[in-house]
Structure formats: structure tokens, C-alpha cells
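Below is one structure; the comments refer to it alone.
Here the complex is missing a single protein chain, while all its other protein chains stay put.
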Amino acid sequence: MGDVKCAFLVQRPQYKGETSRLALTHALAYQTVEILLEDGDTVTPTLNFVGEGVLGLTKGQKAMEAYGITSTESHLKNCLLVDLDIYVCKEDLDRFGIKEDQLPDADEMGAEKKINVVPFSTIQKNMEEANHVLFF
Amino acid sequence: MGDVKCAFLVQRPQYKGETSRLALTHALAYQTVEILLEDGDTVTPTLNFVGEGVLGLTKGQKAMEAYGITSTESHLKNCLLVDLDIYVCKEDLDRFGIKEDQLPDADEMGAEKKINVVPFSTIQKNMEEANHVLFF
Amino acid sequence: MGKLAMGVYPGLVGSACYDFALKLADAAANKGHKVSIWFSGNATGSVKAHQKHLKDYSTGEKYLTSLLERGVEICTCEACTIARGVQKPEGIEKIKWSAMHWYLGSIHAADRVLHIGGE
Amino acid sequence: MGKLAMGVYPGLVGSACYDFALKLADAAANKGHKVSIWFSGNATGSVKAHQKHLKDYSTGEKYLTSLLERGVEICTCEACTIARGVQKPEGIEKIKWSAMHWYLGSIHAADRVLHIGGE
Amino acid sequence: MKLGIFVSDYKIPVDTLDRLKGDDLGIILVLNGVYHATIKEAGKASDLLGKYSRVYALSEDLQTRGLTPEQVDSKVKVVDYAGLVDVIFNDFEKIAWL
Partner (left out) sequence: MKLGIFVSDYKIPVDTLDRLKGDDLGIILVLNGVYHATIKEAGKASDLLGKYSRVYALSEDLQTRGLTPEQVDSKVKVVDYAGLVDVIFNDFEKIAWL
């Protein structure tokens, strides 16, 4: 079977519900799935943020201080560190007035990946190329 | 303190979530609250259905057959039997094309009350006259 | 000082509505107000004792215990709770178990009612 | 015959999404398909054993037990479950407890994935 | 992309449906999503019905809500749970829950 590609589409905002957070933690789990599979088999998710899903992607989140929970910002950095591909819909960032330089990166932790700001058509392409799509 | 009036506003449809169903069961509980209160004290809820809350108020629901749970129709009949005041927003019934004769009654069980179809202004008045408002 | 009666329905760990409710109860109790909390629906799962606090999840147990110590009355809907498989001996101590009329009773003496109906 | 991998996240008794998921799993198993179910988020509360079936509430336990008997694989997210205070010995027998990679593993061999993300 | 999207609400809380493009998209109305098959808001059928070549609705969810076959729009194919399993495996390549 080789690699199975999954497109995770995060369409809900972070924090009020748990769903959009679970998209990040489930994507991170791709690092260890091979222990359950045959040699050479892998599962590779992409994280795609659209609509209100792009809210909660900005720097400076104080979730630990206010509520004692890990911030989405921190999860995003971990995702970049383990080389997950993250795509954020440019049209939605524009609509909500979020600038690219407000998005977190993990440069200081040595991550090579960055969040990709892309038109929705790229996200649709990610869904088309994936074996499965999962909406969060 | 005497009587405390509560306006329950049911604004979400029945069945997918549990909230709108709990409005009915909590209203029914008004019958027995006096055991917890001083003599002469009572709590009297009105049930007010607005917006998508008016969906799920029609006759012929087969929730027990399909999912093994009590239908909203059955709860509504019980509410009428114990003399709760039920108000349904006429503008919303019209908008969704629900006719008054589709609403259940509990005539065959001997209930004297019927569901009141009223303009939204009556529902706003119920909220204004209540000591507390609870949105479901 | 007044009395705030709260009703909390959305699901425990998985909903920030629940965290909000507990922090608000805490702030009101700190100011000397009387507070009561009624759990119904999915929020009743939160009376289960021995919740593990992982950093990725909020947890209600330490808040609930602290609120109870300061005289906040907390009651769970018995039917909703046992429908979820949680029995009273498995629950957090000092949380009351009762029927839905408890909530209406707690409203009777309240100055303000915050009913968080949820999804 | 195919394989359907399901992920179920919304809260147990309080969400009809959960009832839907179990009835669909049942129908797929009846047709001879392989089915797996992953519980995460509030749905993990549903692995608690001894759920009382009241007519006003749906209950998952009898469905889950029946699905397990027919070879449906069911696994709960361990972290999500213990965050809610439910320990493995309190859970329904034969339901697996694992980390999130179990879900991705179950997807690998699946022909269709129905991920019910919920609220 | 032969993608079947499950719609479980009448008022849809996300705007993903508005964004997705493709002739092969279909929708499957379940839970409170079945109201899209029956309600004519202000006399007009749901916008969703005109947009997709294939629209299914789950019979058990119609019955639960007291909705009868006569109320269902002619563009909608009603299936039960067993039929829905076949729709999932045979009519679409991928499925998603909104």
C-alpha cells in the first residue's frame, strides 16, 4: 500500500471546541504510526486551514497562562518541527485581516518548514490528491 | 419570594444535540420543585420556541422506532398535560412552512392546554415579564 | 452580595464553555457571592473522580474540589450521569446528585441565572 | 467487501452524531464490510461500562458490545479518556486503548474514511 | 473528485461547502440536515438541492422528525442505513463529514 495521504481540513476556530485542536495532535501522531504498519507503509497528513479555521493561527497566545492548556501556537510549532506540511488559505487570512507576519514559525527551534500561505485552489488540490479527506 | 418566573427560549432544533430536549425535561420538573422550597414558593417556566427551535414540533415523530429514544412530540404532550404554557413563534412557523395543524396536541389524553402560536412580540414579552431567561 | 445560579450543559473537557463556567464561578465566589452550579447533559461527565490533568486538556476536578471547599453548591443530573455509565461512588465527593427540579430550586433564590445551554 | 474506518469525536449520549456513527457501523458490518471505530474527544466518555439505558437518552454500550462481537475493531484515545477520569478497568471490555497513531494506522488499510469531527 | 459530503445541520456552521468546487461533489443529508430535503423556506427549496448532482437523505432521520416521503423534494434520493453503506462504497471515492 505504501504511503496513504490524508488531507486534514480545519474549518472551525481553535479553543471553544476541541475538534480543531485534535486536528493538530492527530497530525503529529504520523511520526509513530509506522510501528503499527508493515515495513515501507506510511500515512502522511497535510494540515489545511480554511474559513474560521485560520483564526487562532497567530503569535502570542497565552492559553497556558489563562487556562492552563497548551496553546495552538505551540502545537503549530511542533508540527513544523516534525516536518508536517501546513497550508493556510490566503483568501481567508485576507478576509479576517490577518497578516502573514502574524503567523508563528519555529525558526528558533531549528525547523526547516514554514506555514504555507496559499490560495484555496491549492487546498482543493491537496484534497484531490489525498486518498482520504478529514474535516475538523 | 413567592413565584419565580422563568422564560425558557428554545432556539436550536431538536434531536442532533441534547440541549433543546433538555429544555422540555427541565420544564417538566417544575411539578416537583416545591419539595425543595418553602411553603408558597414556586418556579414557573414558560416554553418559548423560536428560530430553528420550531423545527421538531410536528406530529408523527418516530424517534423511538428509529433510535430507541422518546420523541419530542411525546415530551410536548407531557408538558401540555401538566399545564405548562408553550409558545411557538408564528413568524418562524410561516418561514419554515409549518402549518398550525401539524403541531401536536394532547386532547386525547385530556389536556386542557394547547400550544400557543404567537407573534415574536409575545415571546419577547414573556422574556420581559420573567425573572430569568434561559436560552436552550 | 448576590446569588448566581449557573446551569452548565456542554461537554466537560472538550468544551471551553465548561472552563469558562468554572472560572466565572471561582471569580464570583472570590467576591463573596453565593454560587450554585447544575450539571446536565454532557457536562455531567465532569463529576467523575480521578481526572488526569494532561497539559493538552483542561480538567475540571481541581476547580470543582476547590469550589466545593468554599461553599459553592454543585449538583449533577442523576439521570444524565448514570446514562453515561458514571455511578455515584465513582464521582467527586461532596457533589450532589439529584433530579432536574434541583436546578429550578437553585434558581428560586438566585439574583442572576447564567444558563449555558450549549450545542 | 471494503473497509470503512470511522473516527468519532462528538460527545456520546448528548449528540446524535454518535448514534448515527454506531448505526452506520452496524449496517456496514451487516453487509460484510470491515469496520474500525476510533473514539477521540468527548466521544471517549462512551467507553465507560455500565451505562444505564433510560428511554430519554440514547446509549452506546449495547451497540458497542454487539459490534465488538462481530469483529468491529474499536479503540479509544487513551489520553482523552483518562483526562475525563475514566480508567481502563472501568471501560467496556475488548475496546482497545491506544494513542492517536492507532487512528492513522486504521486509515492505512481503509477504502473509505468517515471522520466525524463534530463541534 | 467524487467526494460525498455529510450535512448534519440545517443551519450550517462552516462555509466549506461554499468553497469546494467540482462536478462530482454530492451531499448526504443526515440528522437535522434532512430538513434541507423538506423545508421550503419562504416558499423556496434549499439552495443545496440545486448545487449537487447527487443528493441523498437518510430515511431513519426523516422518520424520527415526523417528515413524510411526500414532503421530500424530488431531487433527493432517500436511503436507509443499509442503502447508505452502498452509497459510501459505490457512489463516491471519498467522503467527509461537514
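Read from first to last, the chains carry the letters A, B, C, D and E; within each, the first residue is number 1.
One rule holds for everything that comes next: contacts are C-beta pairs under 8 Å (C-beta built on N, C-alpha and C of every residue); 3 or more make two chains touch, one makes a residue touch a chain.
Keep in mind it's a predicted model, so treat the numbers as computed, not measured.
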Considering the complete complex, which visible chains touch the unshown chain?
A, B, C, E
Footprint left on chain E by the chain that the document does not show
11, 13-14
Interface with the unshown chain - residue positions in chain A
13-16, 52, 55-56, 58-63, 65-67, 71, 73, 95-97
Positions on chain C contacted by the hidden chain, ascending:
2, 4, 16-17, 20, 23-24, 26-28, 30-31, 33, 111-117
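Everything that follows uses one rule, which is that only the chains that are shown with their structure count from here on.
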Common contacts of chain B and chain E?
D
Name the chain pair with more contacting C-beta pairs, choosing from B-C and B-D.
B-C
Fit chain C to chain D (C-alpha, same chain sequence): the rotation, rounded to steps of 5 degrees, is 180
Distance between the centres, which are taken as Cα means, of chain D and chain A, whole angstrom
25
Suppose each chain is reduced to the average of its Cα coordinates; what separation in Å results between chain A and chain E?
28
Multi-chain contact sites of chain C, meaning residues that touch two or more partners
13-15, 41-42, 56-57, 119
By the touch rule stated above, which residues of chain E touch at least two different other chains?
8, 31, 60-61, 94, 96-97
Can the chain contact pattern be summarised as a line, a ring, a star, a complete graph, or none of these (other)?
other
